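Sharing a structure here in structure tokens format.
The other protein chains are all here in position, but one chain of the complex has been omitted.
Labels run A and B following the written order; every chain starts at residue 1.
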Amino acid sequence: MTSALHVHDLCVSYDREVVLRDVHALLQPGESVALIGPNGAGKSTFIKAILGLVPASSGYIEVLGTTPANARAHVAYVPQTDHLDPRFPVTVQQVVLMGRYRSIGWFRRPAKIDKAAAHAALEQVGLVDRATDTFGTLSGGQRQRVLIARAIAQEARLLLLDEPFNGVDSVTQDVLLDVLARLRAEGTAVVMATHDISVAHLACGYACLLNRRQVAFGPLDDALTADALKATYGHHAVVLAEGTALLTTH
Amino acid sequence: MRHILDLYDSGVLRRALLEAVLVGALCGAVGAHVVLRRLPFFTITVAHATFPGIVLATIVGLSELVGGLLFVFGLIVAIYVVAGERRLDTSTTVGVALAGSFGLGVMLQSTQNGFSRDLTAILVGSVLTVQRHDVVTTFIVGMVVLCAVIAIHKELVYRAFDPQGAEAQGYRRVLDLVLLLAVGATVVATVPAVGTILAVALLSVPAMAARLVTRRVGTAMVVGAAYGAASSVLGLTASAEWNSAAGASIALASAALFVGTFIIVSARDQVSRHRVLPSVAHA
Partner (left out) sequence: MQRAILITLVLALLAGVVGVLVQLRELSFMSDALTHTVFPGVAIAFAAGQSLFVGALIAGAVSSVLLTVATRSKRIDQDSFLALLLAGLFSIGVVVISRHHTYSADLTTLLFGRLLAVDTLEVIETAAVALIALGVVVAMRKELLLRAFDEIGAEAMGYSLLCIDLAVNLVVALVVVAAARAVGTALVVAFLITPAATARLMCSTLTRLVATSVAVGAVGAWLGLVISYDTSIHQGWRLAPGATIVVVLTAIFAIVAMYQAVRTRAVGHETTSSSTT
């Protein structure tokens, strides 16, 4: 069985400055890893490297058994929603369909199967009744769910999420946890950047701690030690008890 | 050197130089805000709007400066109000104003005679035909504009770098209108000298050069004014020497100064980066 993600000694640089190094990771289908670290630690860089949007300056990265560029058709990315213009004239349905564009290909129109996949995805996130509404009329949490639905419609084997639980309501939080569990059961691997350690405990089996270099990678409880958190967050981590720490967020 | 001084023996050229330097300095200073608040498109629109302003002034019988100022100010207020409605993005509103005002100018002018002739004068300017009263008017408009901009300098800079913070502190949006009107007045004062196309260049390029040299807005205004004045001197001298179009020569001089600065600054950056790099790699 090919691994979903295999990273060895990865190093990434921007403008001749090293922004991320010493990253090792191994993720099998159905497993999920939380990327934990402060702002600027390299979480987004790592995600971009998995997507093949930034090259590795050294080391190697294998996605779904092949190069990031080749694997892209089977990798789905869920960004945050704040860069999206709420007044843009697009419906919820149209946004979810966007996840199918790559498989539809250039110049062709969405077929019945694509619309069905979009509908099913919207059902999973509980927003079928809002399908024909303008995207911008939804709340922040609902918009995040639509983007998740878009990723589901893509039928990817690796799912990358950027702080999906940031500032969302509890309904969205529950829906997200459900969706992630279901996707993992179906064999999709998940990589999730997050600030929130409690969420990491709920949704992920592995943790990858980053601070411009990898501090730790492993099963959640093994990786999230007081020392590791201290090394990741520096003086921003206050250790309360073994395995739990208070983090000041920025 | 003596040769250049000889060139400026004629009163016409001396007046032209004075006008060009005033215009260059004013544009270089105001340009700092044009670049900071991303107003080049707005500036182009105002430059185009001077055309219908002048045509209307001719039809109604006002002086070109007054007609230009009235129409341009009216248009700026209209843009400000529609943009405030927030149904359209700013660039669309400015675009509609640009197209509409210019179309109006062309339509009105087509009913008059001497259509083509007036248009080209507005496009390329005629700094060599300025009269003494033009220089005085430019000076007065320049003083008023600079006073207005300097008076609200702190607020403008705050608003530029931290819109939410400024709003929380009670920044009144109408200060934006003051800036826009100041830019508008600058354009109306500049167009007779160098024409519409080059007025836009003069309001952007010296300021871009200044930005390479300093990050502080106040300093950029002074440096920009210096670059603008220098462009005028160089450009006008070159045009007198080689008999090329005055306005275009000034614009080209400003471009040359910008490119020169860019090269020097880039070279300096490369040198300092080589010195710093080894320590970063081991961090």
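Convention: a contact is a pair of C-beta atoms (placed from the backbone, for glycine too) under 8 Å apart; a residue touches a chain by one contact, two chains touch by 3 or more.
Every value quoted in this text rests on a predicted model; they were computed, and no experiment measured them.
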Chains in view touching the one left out = A, B
Would you indicate which residue among A:Thr134, A:Gln173, A:Asn211 or A:Thr225 is in contact with the undisplayed chain?
-> A:Thr134
Only one of B:Val124, B:Ala160, B:Val222 or B:Ala238 touches the unshown chain, namely B:Val124
Give the residue, chosen from A:Val7, A:Leu20, A:Val95 or A:Ala193, that touches the chain omitted from the document.
-> A:Val95
Chain A positions in touch with the non-displayed chain are 51-53, 69, 72-73, 77, 79, 83-85, 87-91, 94-95, 98, 101-102, 104, 106-107, 110, 133-134, 136-137, 147, 150, 160
Residue-wise, where is chain B in contact with the chain that is not depicted?
-> 34-35, 38-41, 43-44, 82, 85, 87-89, 91-96, 98-100, 102-104, 106-107, 110-111, 115-117, 119-120, 123-124, 197-198, 200-201, 204-205, 207-208, 211, 245, 248, 251, 255
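Just so it is clear, only the chains that are shown with their structure count from here on.
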Averaging only over C-alpha atoms, locate the centres of chain A and chain B and give their separation in whole Å.
-> 47
